[in-house]
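Removed from the display is one protein chain of the complex; every other protein chain stays in position.
All chains are identified by letter, namely A and B, in their written order; residue positions are counted from 1 within each chain.
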Amino acid sequence: MNRRTFWGFTIPSVVVMLALMVFPLVTTVWLGFQKLLLRDLNNPEWVGFDNYSDVLTDPEFWAAFRFTMVFVAIVVPVTMVMGLGVALLLDRVGRGRSLYMAALLLPFIVTPVVGSLVYKDLFERGGLLSWLWEVITDDPFAVNAGNVKWLIIIQSIWYIMPFAMITFFAGLQTLPQERVEAAAIDGANFLRNLWHVILPHLKVLILFVGLISIMDAYRVYDQVFVWTGTRFTDAHTLSVYNVRVATAFDIGRLGKGNAIAVLNVIGIFMVLIPFLWRSYKDQIAERT
Amino acid sequence: MRRSSTLSRIGLHATMLVLVVWSILPFIWTFQTSIKFTRDVAAKEPVLWGYETTANAYRAFWLDEDDINMWSVLVYILVVAVVCLILGQIGRRVRHSWPWFTAAVGVIFVALWRFPKVWEVNDEYDFLINSIVVTVLTMLISLSIGLLAGYGLARYTGISGAVILIVALGFRALPRTAFVLPYFFGAKEIDDWLNSSGVGSWDFPLIDFPGIDTLQILDTRLAIVLALVAVNQPFTIWMFRSFFMEVPKEIEEAAMMDGATRLQAFRRVIIPMMWPAIIATGLFTMLLAYNEYLFVRVLAPTEWTLPVAIVSLTGGESSRTITEAAAASVSITLPIVVVIILFQKHLVKGLGAGAVKG
Partner (left out) sequence: MSTVTLDKLTKVYPNGFQAITELSLTLEDGEFLVLVGPSGCGKSTALRMIAGLEDITSGDLYVGERLLNAVQPKDRDIAMVFQSYALYPQMTVAENIGFPLKLRKIGKRDRHEQVYQAAEILELTEQLEKKPAQLSGGQRQRVAMGRAIVRRPALFLMDEPLSNLDAKLRVQMRADIAGIQRELGVTTFYVTHDQVEAMTMGDRVAVIKDGILQQAAAPEALYENPDNVFVAAFIGSPSMNLYEATLAEADGDYLLRLGDQTLAVPDRVVAARPALRDYLDQPLVVGFRPEDLEDASVVPDHPDDQRLHTEIAVREALGAETLVHFAIAAPSVDSGDPDALDELGDEESSRCTARFSAATRVRVGDRVRVNVSTERLHFFDRKTHLAIRS
């Protein structure tokens, strides 16, 4: 395909990405240097790095940062290990597999805010699990600033795990049967089989799921917002903190909000750049 | 595979059942809540079975009348669903499925449009319509430009293709917050300009949208659609590209030798081979648009879609009861359940394909 035809096909998408991704990103950087309030959007004022020093000295930013890191550090490995485990189980199920799969996929497919709402209902007053807790421990259960972080993490595992599961499951379907049989003939037990046959086969997928999970966990918004609202601001993640600062009714500081957004972008890119660089090399290698 | 013993099979299914319960328990609980009477919900000890069921919550959430027989509403929805299903099935058996597909879409459209004329509806009905409009438009735009770009990127071997792909991959990773604030700011700026220059209140003789007097960006469905199309592009082009890479290039070369232009070859030969890819990518796009919360909340303060409506209407200050909130949750989830049941295979395949190429 020659260059002109290529651009003919690609231009609509490229224009959309330039106008609605590249340009806004530049705007974000520019706005990060402005003093700009939500109620007075017409008078931006250049303040240099004031927003950044404001953010970096804001204890709420560091609280959000810490919780986001904890969130990523727990949710990503747990969902991946669980996902792999469930995928292996699902792979062994013969009859009824698609039924199990549909049920297991549901949390991932459902609207995240609704998923969070229904999960939260279990723990609210009169909810099934808060009642169970009361029956078992004899203490009334209430969502509070102390336990809400854990509830968010548990619910997020519930929400994200099916993605890892279904991707690994798809990967297991492409595992050559001869390799499993060869391992069985060699007398491999389950763990050896997992270590020497299954994991090497899934290597690329594990990297893929890991990266996607890190990206998605890092920018988590919906679940956290539903669980905390304006009540438990301690348990806010970077994204929620970011939106709150920028759009809070009457006191929204858009300039500072954008500075946070820029910091968030830099944060995720520190993780991503090696991966992007490797993908770029792969792409170039594919072309020569 | 080795034959497993009955015991380990029972163990396997037992484990799976536990996992299924862990997955769907919240939905079961919420569904129960939605069909209970308020007194059962408020009981100190949860009433797990043997309670009296009612559709009051659904009626109260969606409809503006109190004395409607919910059975008639259910029958209405069922009839529409059955008609669409029959049309779809005929379409699958008859070679040219487009007319049948169009007919099914038409039936849904008429059903949605007639519904508020048959029963008085609440504002929530508008949010449902918004959700549908946003989802359908996002899918249409996103998939069409994504298909073109995915094809170009799969076939072109220049360096610029690699650059576009990698930049898109980077965008896929960015937090939504990096986009939503400039979107909001930009839309506001454009609206201010439209207002001050008077362009916004121009009277376009041919385009007369009912209920729209002024041209604006912020707080419109268009704003949501554009934002969603943009953030969905990276995923769409990567997904389509990986599917196009599997189509041998000899196929379109053969078409070109047969007398087709590049575009004809694409439209008449390649696209018909791509339906599984289009369905898989379309499903994910649909979920993205239907489920979006943040963009809608920030960019459309009143033109809500269902997720925002539900969060806002069931929050602390709202007058809605717990049963109504549950009814709302069930209502928004139901279409998604239908989608997984119908398209589970495509969904799994799509995830697999996207992942393997990743």
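Details
Rule of thumb we're sticking to: a contact is a pair of C-beta atoms (placed from the backbone, for glycine too) under 8 Å apart; a residue touches a chain by one contact, two chains touch by 3 or more.
A quick note: this is a predicted structure, and the numbers were derived from the prediction, not measured.
Listed by label, the shown chains that the missing chain touches in the whole complex are B. When you scan B:A260, B:I279 or B:V339 for touch with the missing chain, the hit is B:A260. Not every partner is drawn; the one left out touches chain B at residues 248, 250-251, 253-261, 264, 269, 272-273.
Note that in this section only the chains that are shown with their structure count from here on.
If each chain is reduced to the centroid of its CA atoms, chain A and chain B end up 19 Å from each other.
Residues of chain A touching chain B in their complex: 1, 3, 5-10, 12-14, 16-17, 19-21, 23-25, 27-28, 31, 41-42, 86, 89-90, 92-93, 96, 98, 100-107, 109-115, 117-119, 121-122, 126-128, 131, 158, 162-163, 166-167, 169-171, 173-174, 184, 204-205, 207-209, 215, 218-219, 221-222, 225-226, 229, 238-239, 242-243, 246-247, 254, 257-258, 260-262, 264-265, 268-269, 272, 276, 279-280, 283-284, 286-287. For chain B in complex with chain A, the residues that touch the partner chain are 2, 4, 12-13, 15-16, 19-20, 22-27, 29-30, 33, 41-46, 144-146, 148-149, 151-153, 155-162, 164-186, 188-189, 192, 226-227, 229-231, 233-234, 236-237, 262, 287, 290-291, 293-294, 298, 306-307, 310-311, 314-316, 322, 325-326, 329, 332-333, 336-337, 339-341, 344, 347-349, 351-352, 355-356, 358.
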